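Handing you a structure now.
Note that one protein chain is taken out, while the other chains of the complex remain in position.
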Amino acid sequence: MTTEAVKNALRRQEIELPSWAFGNSGTRFKVFPQPGVPRSPEEKLADAAVVHKLTGVAPSVALHIPWDKVDDYAKLAAYAKEQGVRLGAINSNVFQDNDYMLGSVTNPDPRVRRKATDHLLECVDIMDATGSRDLKLWFSDGTNYPGQDDIRDRQDRLAEALKEVYDRLGDDQRMLLEYKLFEPAFYTTDVPDWGTSYAHCLELGPKATVCIDTGHHAPGTNIEFIVAFLLRVGKLGAFDFNSRFYADDDLMVGAADPFQLFRIMNEIIRADALDPDRGIAFMLDQCHNIEPKIPAIIRSVMNVQEATAKALLVDRDALREAQQEGDVLGANAALMDAYNTDVRPLLADLRSEQGLDPNPIAAYQRSGYFEQIAHDRADGQQAGWGA
Amino acid sequence: MTTEAVKNALRRQEIELPSWAFGNSGTRFKVFPQPGVPRSPEEKLADAAVVHKLTGVAPSVALHIPWDKVDDYAKLAAYAKEQGVRLGAINSNVFQDNDYMLGSVTNPDPRVRRKATDHLLECVDIMDATGSRDLKLWFSDGTNYPGQDDIRDRQDRLAEALKEVYDRLGDDQRMLLEYKLFEPAFYTTDVPDWGTSYAHCLELGPKATVCIDTGHHAPGTNIEFIVAFLLRVGKLGAFDFNSRFYADDDLMVGAADPFQLFRIMNEIIRADALDPDRGIAFMLDQCHNIEPKIPAIIRSVMNVQEATAKALLVDRDALREAQQEGDVLGANAALMDAYNTDVRPLLADLRSEQGLDPNPIAAYQRSGYFEQIAHDRADGQQAGWGA
Amino acid sequence: MTTEAVKNALRRQEIELPSWAFGNSGTRFKVFPQPGVPRSPEEKLADAAVVHKLTGVAPSVALHIPWDKVDDYAKLAAYAKEQGVRLGAINSNVFQDNDYMLGSVTNPDPRVRRKATDHLLECVDIMDATGSRDLKLWFSDGTNYPGQDDIRDRQDRLAEALKEVYDRLGDDQRMLLEYKLFEPAFYTTDVPDWGTSYAHCLELGPKATVCIDTGHHAPGTNIEFIVAFLLRVGKLGAFDFNSRFYADDDLMVGAADPFQLFRIMNEIIRADALDPDRGIAFMLDQCHNIEPKIPAIIRSVMNVQEATAKALLVDRDALREAQQEGDVLGANAALMDAYNTDVRPLLADLRSEQGLDPNPIAAYQRSGYFEQIAHDRADGQQAGWGA
Partner (left out) sequence: MTTEAVKNALRRQEIELPSWAFGNSGTRFKVFPQPGVPRSPEEKLADAAVVHKLTGVAPSVALHIPWDKVDDYAKLAAYAKEQGVRLGAINSNVFQDNDYMLGSVTNPDPRVRRKATDHLLECVDIMDATGSRDLKLWFSDGTNYPGQDDIRDRQDRLAEALKEVYDRLGDDQRMLLEYKLFEPAFYTTDVPDWGTSYAHCLELGPKATVCIDTGHHAPGTNIEFIVAFLLRVGKLGAFDFNSRFYADDDLMVGAADPFQLFRIMNEIIRADALDPDRGIAFMLDQCHNIEPKIPAIIRSVMNVQEATAKALLVDRDALREAQQEGDVLGANAALMDAYNTDVRPLLADLRSEQGLDPNPIAAYQRSGYFEQIAHDRADGQQAGWGA
């Protein structure tokens, strides 16, 4: 691919920001508050808009209900537009009510299941108001002890709730079903792996697709294999990007294993699935427990861009030829050549061409935005996971 | 369940033995030969017959082609019958020919793919001759290095080969598709997890089902969840039983984590899927690198029996009631009560009622069989993985 | 060992309860409050005393500072005595102050290090007041991102702080240094494994020993090996018992892998290290996020007792003889025979002989204690990790 073709592809790339990444977060041991943290959905959108303004690649913001609950979603959407961004996926939350201690849609108690499903349906109502295409479903449902509940019954309950929500979706709406190996459930999780998510999506129909959170796998899982597999069968709907060294899903995407991120993006490029028209949502879903939120998100966006640029630079003809010939080292070298390229100059050029500062982090630091919000938001209740 | 009902269920249980477990095996570092190891398929059958004679629960023997290749399979089946056992699943082997260095049915070279598929078709021919119901497919196919081959193309090639073999199956024949996280492939494996196997089986049709090898998962994978899930969707075809502490799949089933084996059998009993009529094959697939083969296999069979007996003893009414009430500790206790029960007396009784020695290991040691084979089989080429 | 000898050993067993296990706990996603949860250190002691009264084996209670901070520790000790228990290890907490975001004793900022070390010294003051022997140190210190801080400098800072605290210990006081692979730090942890803890303890001197938390290891780690190794070199000081299927350390000890707990206790018995005089502290350190606290703790205590009883029942002569002869299956069988024994009748007998109810869980449920505390403690602030 020529440099110009690479740049053209990068110009069309879109990365969705999660509203909650701008709020305080932490571990079960401690949430460390940070200066300047937003106190409202509007302030989160304002911060996200800064990221988009500096990077040019993050035009939409995912909401989390009820963390981002407002009275008037149309007004919120208008506010977003004013800031230069749009509202993205709606994320449901059925894990922070006392009723959900033993599960939400898979709870043994039908009353709790009803309540949980009603929340999901409410999220579709919100999508109608915001014009969001995607409903992202993550269920913390599961059990902590062998015997605690019936694994199979819980699948039946899950299927029933998913069906009801699926049937409620409009023509242009989709359901993204996320999976996670464990946490907060410590023995079984009701959607623990891509196979479970895929099987349910297949049963539901074309509007249901799998969401891959890069931090939600067992040690050693080959994520790019899953990406390639789901692309092949047309069931990859979205990514939740983040990274990790152990079992958490908190770190900035690309921070723990940049080579893995490159391999994932390589499968996307291989399948020509980068363009927004292809319907795959590239979202961040990460925490910034100890680092400042906004520059951490800028850095994350840049990490995805760099991995994408490298993947675009792979000499596909050389790669395919070496693969066909069984030239193990040659094929590996074709991939590594792209990975080992320093794409930062190319991205700096691209930004300059787009009228952006070639160095978004430096531009942010010079902007005075942080000092401003640290001052303006000194009072009030900072947003956080429990907000 | 009454003790009598438990015994009745256990009386109908069947565990299939792998012919190769009687041969020499080892690690990549060393194969330690053992005295008395069989030199032919017939001697493997003779050893397996001893296990069945002593335990009463292992009436069939799986073959591995070409390790168990003979000129006349009908004659081999007759010999098995004479010994008191029958021939079971046919296991294909597309990993030990120099041509398969870069894969068998997923090899980039169409000539190698043809050769591999032809071997699979030959296995179905053998099934016709032996009367075997099950064709077990394990593919070592995969890649060692990023870029080495195209992940998605390999899935296309896999699907094509599976389809050709599937179409060749007779009305009473089935295909069991095994998955494995890694080894011998060290970067991608073409059928790495249950989701991949399930997706292919679903596409193929009702004669294709998933085979769960208990040693083939990423660390932390909840195997009983997979069992429950596949039982729910009617796609569980077989088990390859063994156990492990790390990434291997070599140890005697139940040796590393007897509680896990119990939880697996508990899902089988929960779904009323123990009876051979239900169509699930319970097979051993393990190595005995440093321990004597025959008593190790007897022990393995007994471990499965004990786990089954415990699972049968679970008070299902108490369990379900506690689950429905959200009584976490009560439900867990209902399961643990069964697990903590010493079922060895019950099994000893059962064996006595069946005219067997209550202690199969002791009976084997008294039998003089080992001394006999150690003497008789002193010459010749011992069977092994590479045989 | 005769049944009587087993019972005698069990009569002398002591398991220490953590005060914090009686309070509310949870995951980063949600803390589910439970009825009857204590509102003060005294109420935690009262609950712990109930566990001891019912099991006869849990005579001491570990405190966590500042969660259990009181004005008068002598008075608290007297209250404990009145309830029938005594105060045990003092656990420091240098992870819940905003200053500790980048570490406590290993923080790059000397002011924060001073503050953290002062807290540890204060804990020794408290030990003087309570008469506690053990100071348990767990450091959440570490980094989240490569480069964030200098790994080696942090070891220097750690060594310096440990030295200062060590020198402050009285003649009858000890330091227990706990290790943990990760969480809350997600890239490096300053005391991540037993080797690091051991190396520091060795440098410090005889009053410093390693504390093994059974939930703090990388996947696949053989914990009983570490137990055996540390016993051999005289550096095992304590256990923090809990269990897990994944990377957490929350579940009731023995719940996830009862066979592992047995193997750990088997090394203790092998080294004759069960008796309190041998100086090893057997402590619980677990959460009860979704199950009622008191019966969960009773169950945990019973799980340790059962594993201990099984380990005591191992026929050591038969085991050793088989080991010496290289009889792999015989040696394994000697161990498994003990594990497969149902020791619940023996423990019920022992309790009866001790004037206890043979079934502590049932006795607790009949006692009305839960109903009482659920009623009495309806108001006020429930204790929790953040309390």
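Each chain carries a letter (A, B and C) given by its place in the written order, and its residues are counted from 1.
Criterion: a contact is a pair of C-beta atoms (placed from the backbone, for glycine too) under 8 Å apart; a residue touches a chain by one contact, two chains touch by 3 or more.
Predicted model only: the values in this text are computed from it and were never measured.
Trainee: Have a look at C:T2, C:N98 or C:Q324 and name the one touching the chain we're not showing.
Mentor: Selected residue, touching the omitted chain: C:Q324.
Trainee: Quick one: which of A:P66, A:G84 or A:G220 touches the chain that's been left out?
Mentor: Final answer for the missing-chain contact: A:G220.
Trainee: Can you work out which residue in C:P18, C:P192 or C:G254 touches the chain that's missing from view?
Mentor: Result: among the candidates, C:P192 touches the missing chain.
Trainee: Which of these, C:D149, C:E178, C:D213 or C:E291, touches the one chain of the complex that we don't see?
Mentor: C:D149
Trainee: Among B:R244, B:K293, B:K310 or B:R351, single out the residue that touches the unshown chain.
Mentor: Only one of B:R244, B:K293, B:K310 or B:R351 touches the chain omitted from view, namely B:R244.
Trainee: If the missing chain were put back, which residues of subunit A would it touch?
Mentor: Touch with the absent chain occurs at residues 219-220, 222, 245-247, 255, 257-259, 290-292, 295-296, 299, 306, 328-329, 332-333, 339-342, 344, 361.
Trainee: Which parts of subunit B face the unshown chain closely enough to count as touching?
Mentor: So the residues of subunit B touching the unseen chain are 25-30, 32-33, 95-96, 98, 100-102, 140, 144-146, 181-184, 186-187, 219, 244-248, 250-252, 255-256, 289-291, 385.
Trainee: Give me the subunit C residues in contact with the hidden chain, please.
Mentor: The list for subunit C reads 102, 108-109, 144-152, 155-156, 181-182, 187-189, 192-196, 198-199, 202, 217-222, 224-225, 228-229, 231-233, 259, 263, 267, 270-271, 319-320, 322-326, 328-329, 331-336.
Here, only the chains that are shown with their structure count from here on.
Trainee: For subunit A versus subunit B, what separation do you get between their C-alpha means, in angstrom?
Mentor: Between these chains, centre-to-centre, one finds 40 Å.
Trainee: Which subunit A residues sit where two or more other chains touch them?
Mentor: 102, 144-146, 181-182, 187, 219
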